[in-house]
Structures are given as structure tokens and as C-alpha cells.
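Every protein chain of the complex appears in place save one, which is left out.
Going in written order, the chains are labelled A, B, C, D and E, and every chain counts its residues from 1.
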Amino acid sequence: MELKKFRKKSPWILHYNTGSCNGCDIEILACLAPKYDLERFGILNRGNPKQSDILLVTGPVTKRAKERLLRLYFEMPEPKVVVAVGACACTGGVFRHMYNVENGVDSIIPVDVYVPGCAARPESIIDGVVKALEILEKKKKEIELPPYCKVPEGEKLNRRKLLERCLEVINAGRRS
Amino acid sequence: MGKRITVPFGSQHVALPEPVRFVFQTENERIVDVEVDVGYVHRGIEKACSTRFKYMQVGYVVARVCGLCAISHTLGYVTAIERLMEVEVPKRALYLRVLVSELDRIHSHLLAMGHTAEVAGYENLFMQTFRYRESVMELLELITGNRVQFDYVCPGGVNRDMTTELEKEIRKKLKELEEKCLWLKDVFENDFSLNLRWKGVGVVTKEMAKEMNVVGPPARAAGLETDVRAEFNYLPFEEVGFKLITRRGGDIYDRNLVRAEEVINSIEMVKNVLDGLPEGEIKVPVKGLPEGETFVRVEAPRGELFYYIKGTKKMVLDRVRIRVPTFANIPVMKKLFIGMDYSDVPATVISFDPCLSCTAR
Amino acid sequence: MNWEALVFTLFSPVIGGFIYGLERVVRARMQGRVGPPVLQPFYDFLKLMDKRSIVIHSFHAFMGIMYLVGTWFSLYVLLSGGDLLIAIFFHVLSLAFLVVGGFSVRSPYSILGAMRELLHMVAYEPLYVLTAAGLYLVTGTFQISEILNSNEVPLFVLPLVFVSILLSLPTLLKKSPFDIAEAHQEIIGGPEIEYSGKFYEAVYTAKWIEYVYVFFLIFLFGGGNHLLGAFLVLFAFFFFNLLDNVTARVNFRQMVAFHWYVLIPLVVINLMLLALWRG
Amino acid sequence: MKEMLKATIKNLFSKPVTVKYPEEPSPPPIGYRGLIVYDESLCIFCTKCEMVCPPGAIKFTYKDNGKKEFHYNPYLCIYCGECVRACPKPGCLTQVENTAEPAVAQDIPEWNLIERKAEESKRKFLAERAKRKK
Amino acid sequence: MEKVIYSLFLLPWLLALLVFVSPFHRLRQLITFLSFPILTYLSFKVWNLKLPLFITPPEWVNLAVTLFDYGLLLYFLYQGIKFRNFLVSVLAAAQLFLLSWVLLIIPHGETPPIYVDGLTTFMYFIVATVGSLICIYATKYMEQEDLDRENRFVAALLWFLGVMNFAVSVNNVEWFFALFETTTLASYVLIRFRWDSVSISNALQALWMNQIGGIAILLALLFGIKYYSVYSFTDILKVNPAVTSMIPLGFLAIAALVKGAQMPFHRWLLGAMVAPTPVSAILHSATMVKIAPYLILRLSPVIKGTLLAKLLIVTTGFVFVSAGLLALTQDNFKKILAYSTISLLGLMMLTASMGSPTAVLASLLLILFHAVVKALLFMEAGVIEKLFKAKYIEEIRRLVEKAPITVVFISIGFMSMTIVPYGIFMAKWLTLEEASNFLSHGAYVGSIIFIATGSVILTLLYFKVIGVMTRKRGEFMRFKLEKLPFIYLSTAGLLALFTIVGSIFIAHLSADFVNAVVASISSSPAPVKASGLTLITPLSEVYGWQIIGAFILLLIVPIFAYFVHFPEVDRVYEYTCGERVETTLGTYNFFCVSQVEPLIETAAVALFIITLVLGGGLI
Partner (left out) sequence: MRVEEVKVPLREVRRTIKEFYDPNVWHFITVNGTDLGGKVELKWFFCKYGEKETFKVVTAEAGYDDEIPTITYLIPSAWIAEWELADLFDLKVEGAKKGLFLDPDSPKAPLRRG
């Protein structure tokens, strides 16, 4: 039996707010509420990265949140997709280039789906999640890495070491 | 020390919609020590408001300080700039501002109530509250064109006018909403398991509220009669039937009941606004450059919101200072946790309706 | 070997999965939502098969699998018609794996959850032992197979016992108001938090088996009247779903107090009245 | 508990309120602040919209011939409608009710590039103009 | 025939003497090693004799015992005066007075003063195996503690075994009083062993509390002689309970409760932990406290079904639950064990007081398995104290990383007290079913509640500790067992092995071996049968496959789990909300329970008095 097609039927979500204005967060909450009811798609808000398939990120990545975001990303088992919800998560939005902000989520972790809007409508979020499900079905089970994390050829991937290495890269400015 | 269990609560936690970190040291689930970190959402908006954005744009930026009280932030800023530049706002615009700000309060309060129910493990009540909250969201979407970020108020007035069809639609939905909110208030007041769980938990006494300068519904639930709507003339609240609501208990239960009663009062006010909506302009042009300093208090759904602005005759303001309600409530929260059960923590945190995005800006 | 029981035990995850799926639909409907499809648990199951597994350490992961095996075995002990008390205590044995697994990682939520799991046990275990004693009083045997063939209907003689079992159902199945061990908003699933992928699947499936286990206990109240037993199961299913939907979570002190000071006295009163009436 | 019990049982036997969104349409209401639509034929290139846009989602790049090109990033836009209000030419910028589609990484405008380009070309253009004036 | 019995008393004393005088450590170890086979062989020999057996020793022994009594009490008096302990001296003086009174009125009876039956032999076996294993363990333990005084220590332990053997075989209550007080002396000497102020004050506490037991025995003796002219156990059993006053029996039961460290007299047993760990092991498992259930078992045919038995059930059941509750609040490993001993002693006496053959069987199984398991646990407590320098449960956190074997032993010990297939569980199960059987007459519902709640509280307690021990930071890099000294490993291993094998063959053990003992106590054996590994009781049966299956799950698999390694799976950190926080991970200490401790003690005192006054028929 092709197991891949069941990924689509039971995606569990993890939601992390990296510095948003709560607008998109409450829209995600509203999505779980009766009117939109994401559970129709088998979606559960697990709140636990180890059992989640979709990471919903809202907000521009603030300096303090970036490390947590990376940690959560590495704790999620593959295959997984990342959905950036709202203008801030996509590109930084109105907070673009503020001093404590690293702009969009894609500067820290690879993003698969961008959902626009300020705040994103529940319909848009559902659209984004549905789009993410299509991507999820095609994903491989290899460990995904942010673009700035380079691994030499043939090295055996160790999740904890990779995390430490990525943390080193994003915190490089911290030490100087 | 060895008996303690450290329980991190946040920054990512399923009960929290936004990042805040509490690190609790618990003994038998009773909290003996707590450490708070509220700086996750610090983006530097104050700095940006005084460097990058022109004073006419700042209203849209400060709305993004917080999505839940977006209208209050804009209102605070806009009131301040209007006072600074001595702009006379048309009456109709003021009434429309009251309308949107009260509808915003309803949706925010319903969110807080529902979310408190959710973190107390009462999933069904959360669902029902959110179900009825949707009708407010629809109303706001109709009036302002967005569900969360309204961008309705601008210096000199409001951006959109109200049509008669809209008014009819609003009246219809309001009637339905009022019925539901009365039902919700009934549930929050009389539900046995909520009483069992919430009464006497997380009590802020009146003395504590005064000493720690608590604001908003938590202060009113403790019996402190403080409401900026009564203490500051930024909108004509008295004309539309504003009532100051207080309770005595100061626990989670009372905080939610204060919210429930305020929701009903707000619905009343919205109705009165619609009845007495004056005709006329909705916007006057604002010209010139701001000079001098002023400060404004506004009642956001979470409590007193304070804006301080200073201009030096430039397009860009010299200083914008935002003191948000949650910022004022964090000290009391921190104090409250000591000696509390860990199982009551999520409900207590949410019952303060914290808005960290406001706090850190 | 009791082949019937063996087959039933082997298929119990399927039955339990259906019950769980149905429960999710019913709960969604009670909240005015559409809810997932009935087969949703199986989709989850198959998806979890497909995930890349991550573990904290092997011992912990292995304990998750052992929880499934232990629960399965304890279900077989119950279904094979042996001693009721032994079957009840076997459930403790299976829980032991979950608890030890939960304790074996350095995660505060897992440790809190495991501790609360033990407190759950403290709450319901005496109740179930007393219930077994009550069933013995009515049917004159501890053998489950004989209880199921007896002429008596325990429900009619033990109404208070049945009520208290019904009220403590959420404790065993970890549903609101007694879902403190996996209190999703506090400790995010408790002992199962650190499991993922295939290992979480084991824990997830073990919960379905627990459904069958619990509903079979309810079924025993029908005694020889199997139709009544089936009705009781159906009633219990709706009852605890309703209870789940109209209550908030209590804290563990309230839970233990409720079981010890309300439910156990209820059972004892019933047993004493029964003994008086019989004597 | 009593009230909720009633409501729960009522919900169980009544139709759910859920909008089955992807199958059934759920259009935004009239007046929803959606995408900004730009009509180049009406534009007078006053760049007022660029100046008022809070997040900087509208950028004009200068071509060598002094012409300006309009760029708009719906993934950066906060849909406040300030540009529409600021636009002196009615109909040039309008706000429609549709929202932008969720996109994958390839479909997002390279906004950093455009920003840099806009700035550079503007500086170049201004420098040239100043030279010409001299 | 008599010689075998005498040698059972005298051989340990001889060995003790040899150990005391032998100059070399190795020699002492060798002599101690001898005790295990010799005592076991002798007990086996007694088992094969025709029981019951009455022995009349020469007349001078009687005089010697009386003189010894006086000497002992005078010594107690001297200790009381020396350490200025008012209670000890007053109680010793009171005993001297009562003893003199007893001797004045004691008639000359024909009943032989030594009586050996199945129960006695059963106790011999426990003392011979468990007791001598502890002595062997002690030789190694003292190597690490204080080699200079090793000879005294081991000699005292061996001597204690002889005393215990003697104590369980006397028939004459006056002799029994002498031996009862001798065990008190032994415990006093052993607790005092370290000679620091805490040890001495705890030893004195043990002394005065146990003397209350002595007074109770003397009072029982007085009343017994005064009203019925009986002063032997066998004679008391012949008295028709329906017409007798329960006073002597009540006092004897009180003596048992005191010796069994039941609340409120539980502090001496807790205080005993200041001594070297083998002392606790021997006090808690084979000797001393086991006199308590022994005494109740001796009396059970008479007190069965009386008000005294019922009140004893309530008292001991209450102790079973509340000692378990108080154990939750402790964080000292040995204290936890001590409280659980108190708790389980309560259970033993509860089952013994129920008095029906099945209940007696359960009680005997409890005594047997508890002795083995507690010895094992205290040995391991000594091991973690000596080798890993840990006393408190916070300090044994993540022990599994350092010492997997020790953790497995401790887990076996803990699980055997609570979980399904082990002997102690089986005893509880038998009791529960027996109590349910009585329940149809509306009686003993209290005992079901006590047993159910008490055992679930013990489960909570043990899993709390197991949870602390098995916590791990990460993967085992490579499998490494700790290096345990051979003696530690072999003694503990033997006990653990017995626990497991005994539990697997529980059916045969109880139906063939223990049931013979039951038959000698009650008039009839318990109606249990064994077929294969299946244990069949009149109400129900527990199948062999259930026992084997549970063992596979409980033992083989967790041990196997240390070798299981999932190589292809990613390792991650624990979920802590995405943060890296400094976590201290302790465990619950349930201090809310310790708030009700005064309440519990008050209730225990009240129950004690009620037992004495109502059950003993003082009114």
C-alpha cells in the first residue's frame, strides 16, 4: 500500500509565533473553531513538534525567537512542511528591516508555502494548508536543512549536531 | 532543591498563542519560583515610529503592535496626534470610532473567554464561544473590510463610511449576537465545573490591584473602579450608555464574568451608536507638522493603553511611547503564580488575556 | 487457548480505532462542527507509519512499544475469561511501561505526566477492585467467562456501582474532566509527549485497545444478558462523550478526592445494601 | 453544566455550522480589503503611493529613459488601502475583494532585489538629472 | 531429635563466638559462609521430622531463663540510668515488678516449654536462608565500613539468628517474654553499634518502645495465669474462645503490634536506619519484626472472627494505608523502605487476623516474600550507599546510567511488592478474594478497601522511586555493567532469583509447601490446588500462562531493553517548549500528606486503645 497518500489525510499542526501581532494567530485559532473546523482534514493542533507534520509560523522572526524556531524545526520529524502565515512571516511585512527583526521566516528555515494577508483570512490559511498537503505528499524523508547549513559530502547526518551547527550560524552575530 | 521540577511554560506552548516564557519551579505541582521572559516579540516599533515612518503612517504601524486591540492602538495614536495638532474630529467619525472600538472589545473579550475555557480543558465551551465570536468578526469585516487589522481610524476621522444597508445588517446580527452573549454569560456564571475550577484561583485582591497598578478587566474584577472610558474623554462613551462594571472576587471566574458583562454592555453601546449616529462628514484633512508633546490614555480591551508622543515639527515624530495594559499586568501575574498549582497556570495566564505582542512591541 | 478471545484480541485495535473515530465525529458534532471522517484514526495510524522516527533514547522508545504489547496482553487476559481481579491488575502492569517510559526521559512534561498517570491509578484502582468484589457478590464467581454466562444481571443489583464506574470512565480513558494525565493544555499529552513516528503509533494504538478494555468491563454489567450489555456499552459511550463535552478539567487533588470520597463510598453503600438484602 | 448539556445535545442533532470551504465557496464580503490592482494606463507616476506605503510594498524602479516601472508585492502588503486613498488619479489604484493565492517559494517576488534596484536606479536617475541641470 | 532443634539455637551462637574470637577477616568470612548451608540443612531436617514436636529441656534451663530475664531487665535499667533515659528505666523497673509478680503466682504446668510445628519450621527456613545471607553480606559491608569492629558486628548478627530461632520455637509465654526481650536487646545493641549520639538516642527509643511490648506480654501472662492458669501457647489455643475473656489475647496482640512497629510505635523501626545497613536488613526481613505476624498467626485460630480480630484488621489496615501515605513524603531511600515495611507488616497482620486458611496462606506467603524482598532491597540500599554514595532519592537520579544491575535488582524488589505475578501480589489477590467471599455476609468490606487503596499507594510510591532511578540523559554509548563485589552480587542475586522462581512456581509453593504450614496453624489446609503453574482456588484460578506472560513482559523485556538499540533512528533533545532551560527534575514529595501526619498518628493511637480496650475486653 502506498503510505504516502495518507500523509495528506492526517496532518497534525504545530503553531509557533515568532513575533507576530497575534492577528494571524487568532485567525489560526478561528480556523480550529466550528465555522472553519480544520479537523475536517484530520488536522489536530498537537502543540508538540515531535508529532507534527505542518509547522505554521506567524510573524517576522525576532532575534530572540529565531533560535527557538530552529529548535522546533529540528524536532519535527520528516516529512514536514512549513507554512508562513501572514505578510510578516512571508517577508517581514510592516516590520521589515526593524532593528530586532530578521524579516521573513525563510531567512531561518526553509518555507514551503507562503500565505499572504494582514491578517491572513481563515480561507487563505485553509488554502495554504491544502497547498502544503500537496507538497507534503511529494516530500522525501531525508533530513531537510536550512540553506545556510552546509554539510560536507558523505557525512553521516546527526540531528543534534546539525542543530548545534545551525545554531552556531544564526548566532554568529551574537558573539562578536 | 532536588525535589523541584522545573516546568517551562512557553515560548512555544499549545496553550499560548504567542511567545512568552515562564519557567516555573514546582514542588508537587505547586509553584515555588517563577521566571518571566516577555521579550520574544520585541521588534523595535517605537524606534521605527520615530525614524522610518511618517506621522501619518504611524497609525497603520502601531495597529500592528497588536492584532487583537488594533483599533485601540490606532485610536490612541490618532487621538494623541489630533490633540497635538488641534484637529476637530467630526461627530459622526467619533461615533463610528466608538462603534468599531466596542465591536473590537466584544471580539477580544470573547476570544479571551473562549481561550480561558479551552485551557481549562473545556473544549466545547471554547468552540461555542468561538462560534458566536464569528458573527462579530463578520460584522467587523463588513464595516472595516478586514477581520483583524481594521485600519479604520485615521488622523482626522475614519476611513470608511457606514451605509444604511450595512446598518440594517449590523442590527440584525447584533440581535442574534446579544442572545448568544447572554447565553454565554449564563454559562460562564453558572457552569458547575467552571465554578469548581475557577473560583478562588488566581485571586487579585483590591489592595493588590492598587498596589501593583493592575489595569483593565483584572482590576475591575478585583473591585477597583478604573476604566479609562470613564476617566478620559477620547470618545463620547457616556452619551451611548457606558456602564462601569466591577466585581469583587478577583479570581479567574470574576475576570471572565467582568468580560461577559462588558460584552453585553458593549452590545448595548453599539446599538445606541447606531440609533444616534449623526449625519455629517467622516473625515477632516490633517495638515501641518506636529510639534510639542502630549499623552493619551485609551481603554483597550485588556485595559489602559497609554500613548506618549513628542513631535519637533518634522514629518517624523521625535518619540512615540506605548505603554500597553499587559505590560502593566505582568508584575502582578508574576507575583500571583507563587503558591499556585501548575494545573491552574494556563487558565490564569490566559485569564489576564496577555498580549505579549503589545508588551514587547 | 481461547481462540475466540485470541481473535477478538488481535482485532481489538481495529474495533478500538473505530470507536475512537466515532468518538471524534460525535464530539465534533456535539460542538457543532463537521469533524473528521470516521476512519481518521486509521489515517493517522498509516501516516505515522510513514514518518521518519526520532527518539530521545532507545529505552524510552522501546517502552512505548512495550506499552502496546502490555495493553494488548492485558486485554487478552480480560477477554480469555480468566480471573477479573487478575485482569484488572494486569492493566496496572501495562501502565507501568508507560509510566517508566515517561519517567525515563529528562523532560518535565513527561515526568509530570507519568506522575499524574500514577495518580490516575490511585484514583480508579480501588474502585475497580471493589467493583470486581461486587460482581463476585452478584454472580458468585470471579471468572469472567462465568460472569458472562450467569443468570444474574449485575446492573439491576449494582446500580450505584455502575454509576460510579460510569463516572470514573473518563479517568481510565483520560477524557475531560479527568484528563489530567495528558492535559493537553498543560503538559501536552504527558507521558506520550516524547514519542514520535512509529513509536508514538504504538502508544496511540494502545489507547484504542484501552477503549475495548474499558467497554468490555462495562459489558460485564449486563451479566448473562448480552443484549443489555451491548446497550450499556452504547450508553456509556454517549455518556462519557457528553461528560467530556460539558465539563472542564479538574486538578489532580479534586480528582483523587472525588474518587475516594464520593465514588468509593457509593460503591461501598451499594455493596453493604446488597449484603444486607441478601443476608 | 446544565446549559451546556442542553446545547451539546442540541448541536448533536442539528446541522453543523461549518462552512466546507474548499468545496463550497466562501467569498469575502463586499468591501473586503484585498489585493491592490494597478492600472498603468492611468498612472501619472507621482510615486505618492510608494511614499505612503507603510511596509514599502510598492516600489518604482527607474528605467534608463526616465520611465518608471511599478512593482507590487502582495506578500509584503498589509492591505491598509492607504495607497488607494493617496492616489490622486481615481481608478489607477483600486483595492479588489480577492485575496492573493498562497504561493510556494518560487512565486514570491525577489523583493530584496527589487528594493535594491529601485534605490540604485533612483539614485542614478537623480544624479543624472542633477548633472543635466548643471 | 531434640539435638537438631538445640543445634538450631546453639549453632548460630557458636558461630558468633567463633567469629568474635577469630583474628582474620577471611576466617570470619569463611565461618559466616558456613552458617548458610548448616542452618538450611538443619531447618530441612526439622521439616522432615514428625511435627508437631514437644521438647522438655532439663529443669535447670527454666531457672537459667528466669535468671537471664532478671539480668536482662537489670541491664535495661542500668542503660536507662546510664543514659538518663527516664522511660527506659521506668519501663524496666515496671517489668521487673511484673515479672516478679508473675513468678510468684506461676503454677507448675506439664506443658513442655518448647514446641516445634510447621510455622516454627517455616520461620527457621526464613532465618536460615535470608538471615544468614544478610550475615554474609555484612562481612563484605563491614569491609568498607569499619573492619576493626567487624567481629562484634557479625557475631551480633549471627547471635541474633539463634535468638530468633529460639524465640519462634518456645511454647511457654514466660520464656517467650525472655526471648522477646532478648531480641529487643539485640536490636538495641545493633542500632547502637556506631556509638554516636543519634545512634544511641535511636537505640534507646527502640528500647523503650519494645519494652512496652514486654509489659504487654507480662500483663497477658498475669491475666492468663490468674484466670485460666495457662501460660503456654498450646494451652491458650485449647481454651474455648467463646467463654474466655480476651484479655490475655488482647495484650499479646498489642505486644505483636508494638514489635511489628505499627503506628504509633513505628518510630523505633525508622530510627534503626542509623545503624549500618545490614542491621536494617536483618531487622526488617528475617528477624525481629517478623515476630509480630508470627505471634498473630499463633493466636489466629483463637481470635478468628472475634471482635479483637476485627479491630486488629481495622488497626493494621489503617497502618497499611497510612504508612504507605507517609512513605510518599519521605526522600530518604532507607526511610521509604522502612515505611513500606511498616505498611506491609500491617498487611501481614491483617491477613493473619482474618484467620481463615486462605488468609493464613496469604499471610505466610507475605512473610516469606517480604523477608526475601526486603533483605534484597536493604542490601541494595547498602550498595548504593557504599558504592554510589547516595542516600536520598534525589541522589539516585539516573542511577541506571551508572549501575544497571543494581537498578534491575531494586526494580525487581519494588515490582514484586505490587505488580501482578509476584508472590506478594498473589498473597494480596488471595486475600482480596477471601475478603470478597466474606463480603457476602456483609463483613470485611473494610479490609477490601484497605488492601486496594494501600496497595495502589504502594504502587505509586515504588514507581515514583523507579522513575527517579531509570531516568536517563541519553543513549547508552556501549553497554557497561557496573563492577559489583562478588558477595554483593551473589547474595542479592540469590534473593532476586528466589523471588522470581518462587513467584513463577507460586502454585506449587503455596499448595505443596506453605499449605502444610497452614494446616499446622489452622485446623485445615487452604483449599488451593496447583496444576502445572496454574493456581486454582475455590473461587477462581490464575493461569500459568498469565504468570509466565507477565514475567516475560516485566523482567525479560526491560532487561532486554538495555540492549535494544535503534541504529537508524535520529536522536533529538527533549521538548522543552523550544527553549534550552536549566531543568532540575526531582519528583513529587507529597508534602500535603505530611500535613495530616499528626492526624494519622492520633487516629492510630485511638485505634490502638480501641483494640486494647474493646478487643481485649477490658470493659
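The rule is simple: contacts are C-beta pairs under 8 Å (C-beta built on N, C-alpha and C of every residue); 3 or more make two chains touch, one makes a residue touch a chain.
Predicted model, so just to flag it, every value in this text is computed and none were measured.
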{"item": "Chains still shown that are in contact with the chain withheld from the display", "value": "A, B"}
{"item": "Residue in contact with the excluded chain [from B:Val62, B:Val158 or B:Val332]", "value": "B:Val332"}
{"item": "Identified contact with the non-displayed chain, of A:Lys63, A:Arg96 or A:Arg159", "value": "A:Lys63"}
{"item": "Residue of B:Glu225, B:Asp275 or B:Glu291 touching the missing chain in the full complex", "value": "B:Glu225"}
{"item": "Touch residues of chain A, complete complex, unshown partner", "value": "63-64, 99-100, 171, 173-175"}
{"item": "Sites on chain B contacted by the missing partner chain, in the whole complex", "value": "38-39, 42, 44, 46-47, 210-214, 224-226, 230-233, 295, 297, 304, 306, 308, 310, 318-319, 321, 323, 327-328, 330-332, 335, 360"}
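The rule is simple: only the chains that are shown with their structure count from here on.
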{"item": "Minimum number of chain-to-chain touching steps separating chain A from chain D", "value": "1"}
{"item": "Given chain D and chain E, the chains that contact each of them", "value": "A, B, C"}
{"item": "Distance-maximising chain from chain B - centres being C-alpha averages", "value": "E"}
{"item": "Identity of the most central chain, Cα criterion", "value": "C"}
{"item": "Chain whose mean Cα position lies farthest from chain D", "value": "E"}
{"item": "Chain centre separation in whole Å, for chain C relative to chain B (CA means)", "value": "43"}
{"item": "Approximate Å spacing (C-alpha centroids) for the pair chain C, chain D", "value": "53"}
{"item": "Two or more partner chains touched - positions in chain A", "value": "16, 34-35, 37, 40, 46-50, 68, 72, 75, 77, 93-94, 118, 121-122, 143, 159"}
{"item": "Where chain D touches two or more other chains, by residue", "value": "1, 4, 8, 16-18, 20, 28, 54, 78-80"}
{"item": "Touching chain combinations (by label order)", "value": "A-B, A-C, A-D, A-E, B-C, B-D, B-E, C-D, C-E"}
{"item": "Parts of chain D lying in touch with chain C, wherever the complex brings them together", "value": "1, 4-5, 8-9, 11-12, 14, 16-18, 20"}
{"item": "Touching residues on chain B, where the partner in the complex is chain D", "value": "53-54, 56-57, 60-61, 64, 124-125, 128, 131, 138, 141-142, 144-146, 149, 151, 159-160, 183, 186-187, 190-193"}
{"item": "In the complex with chain A, residue positions of chain D that touch it", "value": "16-22, 26, 28, 54-56, 73-80, 99-105, 107-108, 111"}
